[in-house]
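Every protein chain but one is kept in place in this view of the complex.
Per-chain numbering from 1; labels A, B and C assigned in written order.
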Amino acid sequence: AKMTQNSVMTQDVIKEENLRDDLRYYFMSPCEKYRARRHIPWKLGVQILKIIMITTQLILFGLNNQLVVSYKEENMMALKNLFLKDYSGVDEDDYSVAVYTQQAVHDSLFYVLDQYSQFGRLSVGPISYAEDEDGKLLPLTLCKEYYKRGSVEPSNEAYDIDAQLETVCVTHDPNTTNQQKTQNSSFFDLDFYRLVDIKITFQLRGINLQTVRSRELPDCYAFFVTITFDNQCHSGKVKIFLDIDAQSCACRNWKISGTAQKNTHYLLVFDVFVIVVCLTSAVLCTRSIVLAVRLLQRFSRFLHENYNRKVCEDDQSEFLNGWYLLVIISDLLAIIGSILKMEIQAKSLTSYDVCSIFLGTSTLMVWVGVIRYLGYFQKYNVLILTMKAAFPKVLRFCCCAGMIYLGYTFCGWIVLGPYHEKFEGLSRVAECLFSLLNGDDMFTTFAQLKDKNILVWLFSRAYLYSFISLFIYMVLSLFIALITDAYETIKVL
Amino acid sequence: AKMTQNSVMTQDVIKEENLRDDLRYYFMSPCEKYRARRHIPWKLGVQILKIIMITTQLILFGLNNQLVVSYKEENMMALKNLFLKDYSGVDEDDYSVAVYTQQAVHDSLFYVLDQYSQFGRLSVGPISYAEDEDGKLLPLTLCKEYYKRGSVEPSNEAYDIDAQLETVCVTHDPNTTNQQKTQNSSFFDLDFYRLVDIKITFQLRGINLQTVRSRELPDCYAFFVTITFDNQCHSGKVKIFLDIDAQSCACRNWKISGTAQKNTHYLLVFDVFVIVVCLTSAVLCTRSIVLAVRLLQRFSRFLHENYNRKVCEDDQSEFLNGWYLLVIISDLLAIIGSILKMEIQAKSLTSYDVCSIFLGTSTLMVWVGVIRYLGYFQKYNVLILTMKAAFPKVLRFCCCAGMIYLGYTFCGWIVLGPYHEKFEGLSRVAECLFSLLNGDDMFTTFAQLKDKNILVWLFSRAYLYSFISLFIYMVLSLFIALITDAYETIKVL
Amino acid sequence: AKMTQNSVMTQDVIKEENLRDDLRYYFMSPCEKYRARRHIPWKLGVQILKIIMITTQLILFGLNNQLVVSYKEENMMALKNLFLKDYSGVDEDDYSVAVYTQQAVHDSLFYVLDQYSQFGRLSVGPISYAEDEDGKLLPLTLCKEYYKRGSVEPSNEAYDIDAQLETVCVTHDPNTTNQQKTQNSSFFDLDFYRLVDIKITFQLRGINLQTVRSRELPDCYAFFVTITFDNQCHSGKVKIFLDIDAQSCACRNWKISGTAQKNTHYLLVFDVFVIVVCLTSAVLCTRSIVLAVRLLQRFSRFLHENYNRKVCEDDQSEFLNGWYLLVIISDLLAIIGSILKMEIQAKSLTSYDVCSIFLGTSTLMVWVGVIRYLGYFQKYNVLILTMKAAFPKVLRFCCCAGMIYLGYTFCGWIVLGPYHEKFEGLSRVAECLFSLLNGDDMFTTFAQLKDKNILVWLFSRAYLYSFISLFIYMVLSLFIALITDAYETIKVL
Partner (left out) sequence: AKMTQNSVMTQDVIKEENLRDDLRYYFMSPCEKYRARRHIPWKLGVQILKIIMITTQLILFGLNNQLVVSYKEENMMALKNLFLKDYSGVDEDDYSVAVYTQQAVHDSLFYVLDQYSQFGRLSVGPISYAEDEDGKLLPLTLCKEYYKRGSVEPSNEAYDIDAQLETVCVTHDPNTTNQQKTQNSSFFDLDFYRLVDIKITFQLRGINLQTVRSRELPDCYAFFVTITFDNQCHSGKVKIFLDIDAQSCACRNWKISGTAQKNTHYLLVFDVFVIVVCLTSAVLCTRSIVLAVRLLQRFSRFLHENYNRKVCEDDQSEFLNGWYLLVIISDLLAIIGSILKMEIQAKSLTSYDVCSIFLGTSTLMVWVGVIRYLGYFQKYNVLILTMKAAFPKVLRFCCCAGMIYLGYTFCGWIVLGPYHEKFEGLSRVAECLFSLLNGDDMFTTFAQLKDKNILVWLFSRAYLYSFISLFIYMVLSLFIALITDAYETIKVL
């Protein structure tokens, strides 16, 4: 019995030493692990490989994306210059052109039709009318929307309106526009009191030839152009918008000679490789988490059995390494992004934005993750440690400051909104105040409020001076005090 | 006697314990009160309800306000584009257009008349000439103001002026403008040496139809347009202003079909409910203040009777809770604002600005008041405590800095005022310096002073360098030192 | 002997007590002086009176100044619009218009002549041709300056130039310009290879009538207009400048009726009163300084006789109150400024700038002087004390930082000067760097350097990043550290 007990004790001792070793090993840095058990740091290698590959992938995607974006933008620019009369080259506010007289509306309208009918002789790009599948040109559609019935007599403050909207459309063939204009002359008798908007829609087809020079296949594009004459406000100002929805697809018939086509397979292979590396990294990290949880369980069982104590919360959180979580999330994002990227390259998807958000966020996380490895070298983790120490205080502090901030946001929006474009929407006010407190554009903000009524002028001064003083002098200074305090705390450790 | 004394003592003890209990209870947080006496925190509930309701009310009012403001602004824009010759689309400085030749003044003048006479065929909005009650069109009035008598001969530095102003007016009917122009040709013989200004005033009527779509009743607007040709300066530059005074009223005859009108009663009920909640909150807070004063009296009487001591000032101020005051003020503001809002909705008032200032300020205060409840959780009130601790020092410090600031303001205004638009008025100088010390627009401020006379150039450099160095490096750093100091004081507590 | 000794001792004791009293009294604040010896604080009263009066005087002068400045500026604007062809309304860089072709030069030249000849019918202001004393119109003078002899053949890289300049002038009478143009046609045969510049000078007379409304006498102005066609660079770009020298004088013949003239005597009396107050203040302060020096001498004699010790330097500097010096300087400036102001009002001087610098600086100093009186209340002088404590350190520190700053200034000027307008001159570089380190306009500074040659691009990046990082992160942080340190030193006291 004694022997058994002895052996049990020995076993216990062995178990304990085992656990202690495992624990010590768990908290080692890759270097120390290598020295201790000749454990080659695969995980570290995978991470470094991942950083390089994800960054490369992002840059390749970005460069490709830029070409597509610039093609679309320049086409947008060209079409605006072709179809909008008196277009200045830059959009005002959110619309492109504003017209104020009935004559100007008619002129702008006919200008679109004229330019469209002679589009083939105008444009300098490989872009032309769209054809349907029978080779017939798709016509331009012109729709006007107006109140069903309405007689408005502002002179004697009377109106009689049927608020239901009616829509009337005519179509125009580019080849016979002039005849049609005279035929549909009744259509162009616009009753501005009732008119809500006029929409001109047509479709153009273009080919992005520039990719030939980077030895890629040119894509075909369908441009769905919508020109809107917006009279919804009935304020005497008709805003003209030009919107383009550009959809790319593979061309139907193509033949290229005189140049070798780049092999797009390599790119696919690269993407697949990225996915594999990310998967590996995710699996390795999951394993580490699982191991950590098991180790924690062993440790807590040991503590419970031998000392009848529980693992305190602080120690528990030591086991659950937040970095692993970060890596796994970034891996998942990268995998999804890579798949989207492959789809885009295969022309079966066009959602560049979604893909770039996935790839971008994962790259951001991967680079932030590097700090973890820097943290293995002592003294390198001042930033992280200070942040960790300051975080709860900063958060609590932000809560309070946030209340005042919110109050100022609402108050600024309601009072100054009508007088200052920076205070027009709630999110804009929040941004404006955020910018102000970081020392941005102060004088112009003040100045734009100058020649309004005296009450609002006084209020705006009180508002701005108090906000800026309070936040720049009090709140920002307190931030510095908080961080300095946290830094001194971690310096002592 | 002993028993009596005893009972008195017992009574005293009971009273004392009672007081102690009451005092303890008074300084508890709502949570603790609930735990101690199962007192359900009505007041807290009312406050939370108030925050939600006031914010909702503010947002509803703001969205409605935006529609009105944008309608007015776009009409202003449209009228400027219709009536001002060569209008560029943006106002220069504070006027809209400036003309420099006699011919240009005549052209601009006739342009207004021509455009007015054909206004019906020009405008794209539901806006037209105003009629008086008999259905007759209100005419345009054209007034010129000039020195009664005047012969100015700059060539030989002589003038002879009767500084009294005379005003001559003619009226124009839109339908017969051209005849009138020739009839009143003597009126248009402007003697520019004597001319002070020309004022063209007319009235237009418009209907804000856009509200039909948000299922509200369209309002009728009267636009009182004033176009001023300002030659007061006699400097060879005639500034043209266009001002609009837009007044809304309910339309006289209206009929809408094809859509259901939104029930505006709900909104009124909501406003009334807000007023009720605010009243409740104000009453509850007043009651709390009254209770606190009574408790203070009891406490001071107790201290006086038993220990013959007075309550010290610090303790007294503990009783008088500043938060209650804040809440009551915000409640009063909200009530006044809500009443104004109801009046506006009933079209009996149009002072949007005053209403929005009341509502905005009350919302700001209500959100700031949230900090008080956060303060009940420990550690959350760092901001408030530090501010309280730093406040007297900061104020004293601001006094001193303010003197230097004032000195710089006066000095900058007088010396740099003629050379730099940022230094034109005293309040602008104050704003400019305030912006500069928060790191704004420095280079342009320097740069705009470049090609003036050398003395002013040197002065401006000395002025700006010294001001910025003094305030950014000394004063702002001292602010940080003050706040850090205050933070360390409260951290120790 | 003993008695004598005794009496001497007594005398000594009395003297000592006397001295002690005087010293104590000397360092008292006005309040304490009043309490101690019922000494009514005349000096304080005079200072307060001075602040009010100087500030009032400054505001009055400023308002008057603004009218004059705006009159001159608007005239400048009007003349530019009248005489410069294709003037856009804003000056480019430092010239008004630039022309690039021979035709355009001729057109602009003839445009000036044409406009001048019909000036009377053009201008809307009370401004006309100048006459000499016999009532004859002063003619316009047209001068061209060119190299005496020159044949330049860029094609075969040959030139032969006589670098001496010749000037040929013709005069034009406004009434007969057209004949003269044809008569002097040889003058207008410009040989652009030799032409250095063309100068058109003429004189106009105007009357500032706007002051009639503020019930002051209108002044007469002589405008000496110079239009320069500058071809000095011979770079294919002819810059056109328009300069005006406006001189005001009292009009010769004038008659005003219909309004009472403001009595300008009151203003003179006010100015005299300001001078008297400033003189009083200066005399009082000088007396205080004299008294202080005497007291110091007594004290040092006493110390020397009784303890054979010298007054240490720190104590000496306590006696010499820097504030008095400040007050005396500000008084002198105010007196000079007031005298200048009176001269200006009497139309015998026109140097507004010099006067405003004197008045402005004295006002700045007077307001700064207020801090001294605030300093008598305890705790109010944190700002001054901290500044005093930090000053030597800050100065030494600025010396070092200044060296690096100077190095960067020179380096930036030489390398980036040709590529970026902010780095064009040494003083501009200094201003630009100063602005950058206070957080201004960083991105645009970066951005404007984008499409230059790669070497300069790389250099500019290294330059800007290193400068900003060094100064914002290191130098500014050290400033905060210095001030915080100084604050903690004075807080302990």
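By definition in this document, a contact is a pair of C-beta atoms (placed from the backbone, for glycine too) under 8 Å apart; a residue touches a chain by one contact, two chains touch by 3 or more.
It should be emphasised that the depicted structure is a prediction, and the values quoted were computed from it without experimental measurement.
Peer 1: Among the chains present in the display, which ones are touched by the chain that isn't there?
Peer 2: Checking the complete complex, the chain left out touches A, C.
Peer 1: Which of these touches the unseen chain: C:Cys169, C:Cys233 or C:Cys312?
Peer 2: For the chain that is not drawn, the touching residue is C:Cys233.
Peer 1: Pick from A:Ser186, A:Ser257 or A:Asn308: which residue touches the chain that isn't shown?
Peer 2: Answer from the full complex: A:Ser257 touches the omitted chain.
Peer 1: Taking the entire complex into account, which one of C:Leu217, C:Val456 or C:Ile490 touches the absent chain?
Peer 2: Residue touching the chain left out of view: C:Val456.
Peer 1: Thinking of the whole complex, not just what is shown, which of A:Thr361, A:Gln448 or A:Ser469 touches the missing chain?
Peer 2: Checking the options A:Thr361, A:Gln448 or A:Ser469, the one contacting the hidden chain is A:Thr361.
Peer 1: So that we can see where the missing chain sits, which residues of chain A does it touch?
Peer 2: 55, 58-59, 61-62, 65-66, 69-71, 74-75, 77-79, 81-82, 89, 94, 121-131, 135, 137, 204-210, 212-213, 218, 220, 249, 251-259, 352-354, 356-357, 359-361, 363-368, 370-371, 374, 379-384, 386-387, 390, 394, 422, 427-428, 431-432, 434-435, 438-441, 476, 479-480, 482-484, 487-488, 491
Peer 1: By the contact definition given up top, give the residues of chain C that touch the hidden chain.
Peer 2: Chain C touches the chain not shown through residues 92, 98-103, 105, 147-149, 152-164, 192-193, 231-238, 393, 396-397, 399-401, 403-404, 406-408, 410-415, 417-418, 424, 426, 439-444, 446-447, 450-451, 453, 455-456, 459, 461, 465, 468, 472-475, 477-478, 480-482, 484-485.
Note that in this section only the chains that are shown with their structure count from here on.
Peer 1: Would the interface of chain B with chain C count as same or different, where same needs over half of all numbers used to appear in both copies?
Peer 2: different
Peer 1: In whole angstrom, what separates the CA-based centres of chain B and chain C?
Peer 2: 35
Peer 1: Between chain A and chain C, what's the gap in Å when you average each chain's C-alpha atoms?
Peer 2: Distance between chain centres, rounded to whole Å: 50 Å.
Peer 1: Show the residues in chain B shared as contacts by 2 or more other chains, in ascending order.
Peer 2: 439-441, 480, 482, 484
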